[in-house]
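Missing here: one protein chain of the complex. Every other protein chain is in place.
Showing subunit A:
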Amino acid sequence: MGSIKRISKELTELTESPPEGIMVELADESNVYEWRVKMDGPEGSPFHNGKFLVKLSLPTEYPFKPPTVSFATKIYHPNVTNDEKGSMCLGMLRADEWKPSSKIAAVLQFARQLLAEPMPDDAVEGRIAEQYKNDRTRYEEVAREWTRKYAC
């Protein structure tokens, strides 16, 4: 199957030269479709010093359908659902914007970049987005607090 070959190659590349603040491994060695990603909160963001566990699932149709990204670690962010799923779905991760030539590395870098620069206009948590836009200080306080509480 073509997808396994490509996924294995991407996994090798990512383990050999991981992008900044991102570490990947398989959740289960026998299944290349489920990844566990440890993501460091980017510097300059309220998530700095936090370590976030991110689950990346690849569909069997990969790379023709996008991976799904979800935060297993609770996070206060306008683009991550504030529920047990912690899912993030925007930009390149949307099924209709996905490019088969995108790499998983790019997906993870995109997700990490989103921690530094949320996209409030594309938010799944409208209340947090409002706060991010109108009361940045309070947003950063809460986000920092959650990071200390759940991600350290």
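Quick notes
Note that in this section a contact is a pair of C-beta atoms (placed from the backbone, for glycine too) under 8 Å apart; a residue touches a chain by one contact, two chains touch by 3 or more; residues count from 1.
The criterion applied here is as follows: contacts and distances are computed from a predicted model.
Matching "ubiquitinyl hydrolase 1", "Late endosomal/lysosomal adaptor and MAPK and MTOR activator 5", "Replication factor C subunit 1" or "Large ribosomal subunit protein mL40" against the UniProt entry of the left-out chain gives the name "ubiquitinyl hydrolase 1". The chain omitted from view is touched by exactly one of A:43, A:97 or A:145, namely A:97. The omitted chain makes contact with subunit A at the following residues, 1-3, 5-6, 9-10, 13, 61, 63-65, 95-101, 103, 126.
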